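One protein chain omitted, others in place.
We call the chains A, B, C, D and E, going by the order they appear; numbering starts again at 1 in every chain.
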């Protein structure tokens, strides 16, 4: 009986990696409305949007560069041997069309797209987009109950507001998410936090609601195995979201981002932390803040999609 | 009697061009509140803002790169011999602080800043920012009566709206300005328009209100002297604003911009058109859409400030 | 009665230009086998291949960068008002899969793909690939009789062989094409030839078979209208192929190519020559030698797709 | 009672980081002659100069790029919580104007500037400039007695001369400083030395005068805590200068420098060594050899100012 | 008695490093036919060739960039003090002239060149070129008996074929070498293997013939000393080749390569593994896959020649 290979990515043994219309990981392009949309189990989605950016913009160009770089990804995990595209029906669902000149309109468009995925039973793997992107996704995924979250980042993104009262920026999404009841703070862990600070307002808030913040110094001291064991314990067995800001990684390894902080993990550690997520109940994941204008070479994007592949495997492990 | 050289730029014969805190054209930094603010006649202002950008962002970084490049500008015009910084008291007034995550708030902040300049009798020379920046400036400058405008650009920026009804983008400022009575359409000329088009909605509007649009083919055919004579006639003797979008210039000469269109004027022509503005009653001018992320080398910015120097001389000719 | 807009490109007013999976000019992706393949009238095809390159490689990456840049193209020609995607059913047919380590295998794969297009009645607009790409296309299109050709380039590509007898390189395709009877030399014109020369072997051959070579000095002296009138006369009314090597354009305007020669046309002239092709019986066209590694910024590709749009309009004029 | 915030940096919550005339760490610009100059306790000074460079020039552009990057620095240390700009009155004193075509003239200009700072009781934090910059600074700071020095670098900069007898280059400053009695060799430690060598003349000199050289292999083997404990012991309680050549850091993390050597510390280690300086009696510090032409992206400069912030905190700890 | 310094590199104390026609490590250019060719003991050879590349081309430009970067290398090893250019007569033998449009012709040209070196008793140190370059070198060096090999890489390069049967690519050289009896699989070790995989065909082959593959995870876990001790044991006392693919190193440290895999060793480790080769019977070594188009800054090349210097020292230790 012949196998249905519709959901298998194109192999580089057949078509050279530089050829073809670039989709995420060379998967089929199956936008909403496509005849096989309903079969998809994990949907790779682009959210080309950076209206929440308070500093250097660019993540709106992230999904395209990530798609391009993702043609370098092959079919099998190097350590576990997992072949995710055989383990689940994965597809590139295309991009959510944002409104770059209207934040509220964009928030609604994104939330609507992900609500449809949730209804269709498709688990989303998102390529952002700045970090404000995570907020409407959480609004869609946490409709029934608050989620746990493992958050890799150099910033907490827990600030109350910017510029005299602006509530929706890439520095505030998780403050809003906690306030809206989308996250269960006791099941949230933030890893890699570092860099000079304005003040302690974000960390004070974390403490006050019970979010665990692991600064980079502790990360380097304790090592990945120990830190991630604690992270798994915090997230527990409930539904958990994984949000991975590329600026978690040291900016030398990932220069293509808007608000870098020196002194982060290297590229091997960037993959290792994902491997330690296996076993969690992951309802969605994102890779955000990849900003092509600051790394035209695409090295950041290649690291980004390498991480996305690891996250995908973690969702299936 | 000793001369007061406070408003003279630092000479490269004294301090090498690469040295010193970079201000526009090495002029003194005289922000509002500075003791000598009231003496300023022409104020160079940065508006680091690109929230109206529908395509590739970046102009929020324009003022800083333009300041850096402007340290290459010297004191005297090569053809006329005019020494503008002796002809008028010029200063760097600093940047208008925008709110990158709130368009309406930013529009108000910018308009307020320029209203103060108008009150103080300071003519502004602005370094944007995307083209939406011109709208709040016009709101401040055209309080008494509509202005004429000479507009160099590859686009008309006369569209009604984007993305299903969004009214404030860098593609709509002059539609708004006409609607708000800030511009007198019969005294507006748009020069250099080109590139593939969505449709003819913008040009139809121009025709309907009497704005003269000179496409690049006509520009190349007739030559600068002829085209600019017509432009001067259109603007007439009334108060006139000059808006110069760097994408007027061919993108090979000015790659650092978000929405390039091939086939524009070269760098010599980019200067020449400014020299043909002499004699107009210029109440303000801007250089917009310089986007450093797309030209890290700074060549676009250096052309931009070379044009700003020409515009400055035109304001004093 | 509702219009079938399947073959219309996505508008930037709906979906921002940076969003979406990039296809040529935001057309639908209709590879062979797609249900609507047979309806296509003009097919945009990528040939990501550079095995014929004797100098600096890179054009294998051309189609992807050209697709990316082509999302900047809109629906209507700025001068004629032609809306090509309404005038004909155009689609992105995807890439021909080459064998980067076997020239003969690749030549066969490409010829086979284009033979199928010819059978299906689809006129091809190709994005190369190095200039050897034109040879297998001509083999497919000239099955019945030799074609005329308008060839924009800085090199004749008429050499006999390289490196002691190697017959298939990007410097030899038209020598082979003449030898194989694919081109009618009396209906071939080569425009823009320049640069230092090894010897006169290529030009002697051209003279011997009656190919007209117009060097860049003559091009600049006579002007475009005069030169192109002669070109149209040479090509005549028969079936004609248009081959456009991006190195026809001055390398400052198009640095992303492997064998640049200084002193070529500027970007406006690069478009103008295409507009002068209107009225020819064009059976196919190509844009070759765009080499992304030498222009990561994508400016060359954006010029390349702007030329492709002009060629497309010429095919429909 | 209202607080005097004159010496506090502008917050990114008020003015976006990309806005404003860039001064070091967004501090006030207080050049000599400024009314509040005498209040300054720590002065950030640029020395845009590279006439001592024997290889690839560029550090003359360092101060400007460092100022630009420094707008990313916030107010508080991430680990100790120290808020240096509240702990001491810090200001940007501007640049020393060098003579790029006359080494002796420049040495005198620099020494004179720093002598004035010493007289005014201002501790300097310098942004170079190549490493020859440290010599005139030491001449100013060590007027009374020789200083100790903690020197981070991949080279000893202890050579006698270059090119047949040239005594003043960026490879000789500390040889001169020892000869001139500006440094007490027994209180000098050089950390991170590596790379291929011409010969052992520099290390022989170090040994002969009692300078401790810690090569990178020993640094990696022993770890930072151990190495820095020894460094603190060597420097002791006397007045100590800290000289930090950016090429101490691995060139992948800091490519913007003229004479890189592979195999150095990573960016986290680059910060950590500064944290281990706390408690020393630091009379001045510098960050030299940042060369923007070799890292236009500014990543090296951002690391450089992150280190400068750490050094500043060490001066106050 | 005066010393013959013909084979000594030019010192940077005499001629600045940026001056002079660049040869490998500033050694004399002694191509075959040169009067002193027969005296050479170790020959540095360029093989500017990438016809076996299945993905992104560029290594044909490697030798030139490596020569340029190599002018930064000095005369003495920083740890052992070895002065290789005094320990053996080394020279730059120039480049093997490849045929970029004919793989078999190039394979023969390269094998012929190296056969001549073997006849002349010159041990080769090669600068590639893609990894297919190693095959013809092995054909020349292994004429009498199979060699052992220490192979640093992120890929095994052991695949059977590509694109439906193409046997000679940069992904297949060592499969061919084993099949042709050029390598003794029991004396071959591959270190650093990582990245997503198509399948396990290459590793299955390795296992079946007895090649030891050490994946990066094991490398990081065990550490260099332990891994390299095993490598030395595997290679044993017989004639051994060392093949060093620059993509062994993490792509952040070595972006200039065509098929990067994230998570590799850093630059210090990249040197350390070479130092652990001392004592092996090395008959030749190569540094391959340096691709300048993907790192125009030359940082990858500088790391590449730093590794070449270490390998050279290992050949003499």
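By our rule, a residue touches a chain if its C-beta (ideal position, glycine included) is under 8 Å from a C-beta of that chain, and two chains touch if they have at least 3 such contacts.
Bear in mind that the values here come from a model prediction, so they are computed numbers and not experimental data.
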(message) So one chain is hidden, and I want to know which residue out of D:56, D:151, D:194 or D:220 touches that hidden chain in the complete assembly.
(response) D:56
(request) Please pick, from D:100, D:136, D:215 or D:251, the residue that touches the omitted chain in the full complex. (result) D:100
(message) Could you pull out which residues of chain E are in touch with the chain that's been left out?
(response) 14-16, 18-23, 29, 46, 48, 60-61, 63-64, 67-68, 92, 94-95, 97-98, 100, 296-297
(message) Considering the whole complex, not just the chains shown, which residues of chain B touch the missing one?
(response) 11-14, 16-18, 72-79, 81, 252-253, 266-268, 270-271, 297, 299, 302-303, 306, 309
(request) In the full complex, which bits of chain D touch the chain not displayed? Write them out. (result) 50-54, 56-58, 60-61, 99-103, 105, 162-164, 166, 168-169, 293-294
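What we mean here is this: only the chains that are shown with their structure count from here on.
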(message) Of the chain pairs D-E and A-B, which one is connected by the greater count of C-beta contacts?
(response) D-E
(message) By residue number, over half of the contact pairs should agree; on that basis which option among A-B, B-D or A-D is the same interface as C-E?
(response) A-B
(message) On a C-alpha centroid basis, what's the spacing between chain A and chain E, in Å?
(response) 38
(request) For chain C, write out the residues touching at least two other chains, lowest number first. (result) 14, 16, 18, 60-61, 100, 297
(request) Mind listing each pair of touching chains for me? (result) A-B, A-C, A-D, A-E, B-C, B-D, C-E, D-E
